[in-house]
Structures are given as C-alpha cells and as structure tokens.
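Okay, here's the structure, questions in a sec.
All protein chains of the complex are present and in place, except for one that has been dropped.
The first chain written gets the first letter, and so on, giving A and B; residue counts start at 1 in each chain.
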Amino acid sequence: MSEKRFMKGNEAIAEAAVRGGCRFFAGYPITPQNEIPEYLSWRLPEVGGSYVQGESEIASVNMVYGAAAMGTRAMTSSSGPGISLKAEGISYLAAAGLPALIVNISRGGPGLGSIQPAQSDYLQATKALGHGGFHAMVFAPNSAQEAVDIVYDAWEYAERDRNPVLVLMDGCLGNIMEEVELPPMKELSDADLPDWSLTRRNGRDWQGNITPIYTEAILEGLNAMAGEMYKVWEEDDVKVEEFMVDDAEYVIVAYGIASRVSKEAVLTLRAEGYKVGLIRPITVFPFPKKSIRNLDYDRVKAIIDVEMTIPAQMREDIELQVLDRCPVYEYGRSGGVLLDDEGVLEAVRDIVTGGTF
Amino acid sequence: MKTSFVFSGSGGQGIMSAGITLAQAAIEMGKHATYLPEYGPEQRGGSAKCTVVISDEPIVSPLPKNCDNLIVMNEQAYAKFYEDVKAGGLLLANSCRVKNADERDDVKKILAPVDDIALELGNPKTANIVLIGILIGATGIVDKETFRQSLEEKFKDKKPGVLEMNLQALEKGIALGAE
Partner (left out) sequence: MPEYKRSNMLADKPSGYCPGCLHSLATRLISDVITELGQEDNSLNVISVGCSALNILYWSGDFLSVAHGRAPAAATGIKRTNPERLVFAYQGDGDCAAIGLAEIMSAANRGENFTVIFANNQTYGMTGGQMAPTTLIGQKTTTTVYGRDPATTGYPMKMCELISQLEAPRFVARYALNSPKGVREARAGIKKAFEMQLAGEGFTFIELLTNCPTNWKMSPLDTLEYMNTNTIPYFKPGVYKDVTAKEAE
C-alpha cells in the first residue's frame, strides 16, 4: 500500500531505502544529512536490519562493503567532506563489483566549507568518486518525492550492474519538508540474494570470493567491461526532463534544487512572452548528452547553466555537446548562499533581453 | 494561488515549529506546501528562519526571496528581512521586541505584543502560537479548525494542559488577527 506523508527529504530517503529493501546502514554524522542515520537507527531494527554508527566515514563505507558482499542491500550517506573520505571505499565497491547506495546531501565546499546547502560536488560525483577511473550512476532528484522514487529503485540498478549508485542532492532537498507518496515495502527473501553473494555455502561446491585486486590481464578486461557498461548506460539509462524546450530560444540546464528555481523562471518568462525552456538532467551520470547535442542551434540562441555553486561544474559537460554552436552562460550562488527565484529570474531575463550579463 | 511565508526569530522562539505546523495544516486542507528550514551550527540561540510556500498547485520552487508574509519575532530578524516583503504583503512583528517597524509603508503591518500576551496566558512559550493565530486570523491562509487539529496532533503526547494553553493562544491570536 502506498501512503502520503509530509516528510523531510532526508527522512523520506531513509524510509524509501527501507521500503526498497535496504537492511544495512553505516554512517558517520555530518550536517546536513543527519536525519538519514537518525531515522535508520530506529527504523532498520524494526524490519530486521542493522544500523551501525561507524567510527568514521571510511569505516562506514567499508562496513557497507562487507554487508554488500553478503548480498544485503546496504547504504551509507554523508555530505561532501565525508564523501571524500568514502572515496576509498566507493572505489573498492566498484572494483569488487559490489552494489550499494551512497547518498550525498551536499554543502558548501571545498574543505570543511559550510554546512549550508550547495551543489558543490558535481565534479566529484560524475568524474572521480574515487581513484582508478570508474563511474557510478549518479541520480540527482529535485524533490523529496523524486528522491523517494529513485532511492526505492537504486538497488535494482546497483545489483544489475554490480556497481555502486550515488544519489546526489543538496542540503535544501535534504531538509525541505514536502508531501511524499511512499511506495509499498519490497518483500525480499533469501531466494532474491544475488548468486555471487558470500552467504553461507549451504553445500555449494564453489569457493565464494570477492576481491578488489586482480592480475593485470584480468583487470584490463574488467576495465574494458566497465567502459562498455558506461556506454550502455548512455543508451538505456539516461533520465532527463525537457520542459518547454521544443520552441525555446534560450535553454536553461539545471539539476536538483537549481532546476526548480530555474523552472519557476521559465514559467515567469514564458508568461512575459520569452521563449525559454529547461533541460533537467535527472541522471547527471550518464549525462543527457543527446538532449543538448540535438537542440536546433539555428533556433537556440544561448544555453544558461544554473547551479548552486560557483564556478559552475556542469558547464564542461554542456559545452562538449553545444560545440560552440551558441554561447553558454552560467549563473550561480555558492558557499551555502542559496539560489532564489528573483536572482535566477533576473539573471536569465538579463540574457534573454540581450543584456550585458 | 501561491502564497509564501518567511518566519524568523531566534532559536527557541518556536519559529520552526510554527512554520511546520502551518505547512501541515495547509496539506491537511488538500493544498500543497513546502517547508524549508535554514540551519546553522548552533544547537541553541542562533538565528532561526524558515520559508513556507502554500499553493493550490504543486510547488515548483521552494526558494522565493521575496515573500507575501513576513513574520518576525525579534529586532534582528526584522532588520535582516524587512526588505523582502512584497509590496502589498503582510509584515507581522512581535512588538515586544521589534520596537521600530517604520521602514516599509507599502505593506500591511500588524505589530502585536505576542510575548506579553503569551505571558498573560500563563506560558511565554506559546508566543509563536499567538503569532500564527494572528496570521491565520488576518490572512485566512488555513482553516482555523484544521490548524486546531494539527495542534492537537502535535501536542497529544505532551503533559496535560499544554494543548489547552496552546489552543487558548491560538484563539487569542485569531481574534486579534481578525480585528
């Protein structure tokens, strides 16, 4: 049975994870994601799962690594500085072919930065979540509801690919309270355990082993397979929202919280008669290249990258698709200073009215 | 119809719970609402701010800068946000702490001594409920009965008398706001 609740984004993620089959969480407190571990600390035991407050982010992600090896749907969450610490473990998850969910409720950076919301971790999330040149699918929901839907199905992707999945949000979406409709509990049994999991042997005659270290020829093969997998993602798994793009002369590209503020600007400017549209990557990796590449550049006069970080981090991904066919502008706020409707509206209006932005 | 509210004061003045309760009541009425808290490093006594958006339609952006209604509990909050009320909007201030609210003459102003009223009712902690009562009385943004039910839900596990005191504060506020 689904049900509606008025919930904080972080708590909605936690409940969606449980309903999606998560039975293990380890994490270390960091603002602005604390409601996720707090919620799961009492919720997981209710459903026969376990929660561990790790001694560090490093330990926590490695606890997830252990639980994931047993076929358990496992997750950890953190914010920028903590994700940096988890980078080691995320790389090992990818190397060992272990599915897991990592949630980043990002804040101002770099360094300790600020505890206030910022979209400061796009590059980390999409280019190098850890050493060794691997990728994870990165989902960037823009509402508590979309976060619920994505987290609920995160392990379906992670187990399909035997690869970690990252959900990238920011402190606004983690702390906002909105109405969410919660999906029913996925009832999983031992029969659903992946066949590679290191659960009790039960008479199986093969050795169960999972490792992040390989001989060079095998590793090269695995690297090549990963490369092929990323191409398949680009064909099959891109999620994108295109809003009023068909006749748009100016196209905003924005994800997460920035996309909501941008959409407000699109609606206002459309009412004023300006042809503005929005492309919203829901997966930021794989990036919705085609949506931007295939725009009609005889019509589109400019692309505007709106992000809650300075400098814009998605810009290079956009530019690689625009290929100089129109100018790419950026607008952002940073350091924990929030985007707001008026600021984005004025910046975009300035561009569409041929201002000197 | 989309209406925005900024609540601000210092930590402990019930600003956040006022915002949440208002948003919850709106949802109970079948409207859409977002509640966005601003958070700081202090656990107590820092500045508190939250933004609530209520609408008949699903809410696109929860991040308006300018609001239709500004509710301020102290002087610092007033100084920080008075410019953000839209012309024709409502400025509601706790006049026990906001002594001078002369900067804007293009907004509707309600200055009410909510600290004193709460004290008269027997509990200074109910000042936020008096304030929100005034807001409801003045704007009709949520139905009085629905808000009352939200309060009953919120205080159902508290000590006896707490709910009654808050309900009195609400009634008093609504009566003042309607004036």
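The rule is simple: a contact is a pair of C-beta atoms (placed from the backbone, for glycine too) under 8 Å apart; a residue touches a chain by one contact, two chains touch by 3 or more.
Bear in mind the structure is a predicted one, so any value in this text is a computation, not a measurement.
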Shown chains contacted by the missing chain are A
One chain isn't shown here. Among A:60, A:77, A:142 or A:259, which residue touches it? A:60
Can you say which of A:24, A:122, A:285 or A:331 touches the chain missing from this structure? A:24
Only one of A:128, A:198, A:229 or A:244 touches the unshown chain, namely A:198
Considering the whole complex rather than only what is displayed, give the residues of chain A touching the chain that is not shown. 23-24, 26, 50, 52, 54-56, 58-60, 62-70, 72, 74, 88-89, 92, 96, 198-203, 207-213
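We take it that only the chains that are shown with their structure count from here on.
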Indicate the whole-number Å distance between the mean C-alpha point of chain A and the mean C-alpha point of chain B. 34
What does chain A use to touch chain B in their complex? 6, 31-32, 115-116, 171-172, 175-179, 257, 260-261, 263-264, 267, 338-343
Partner chain A, residues of chain B touching it in the complex: 20, 23-24, 27, 32-41, 59-66
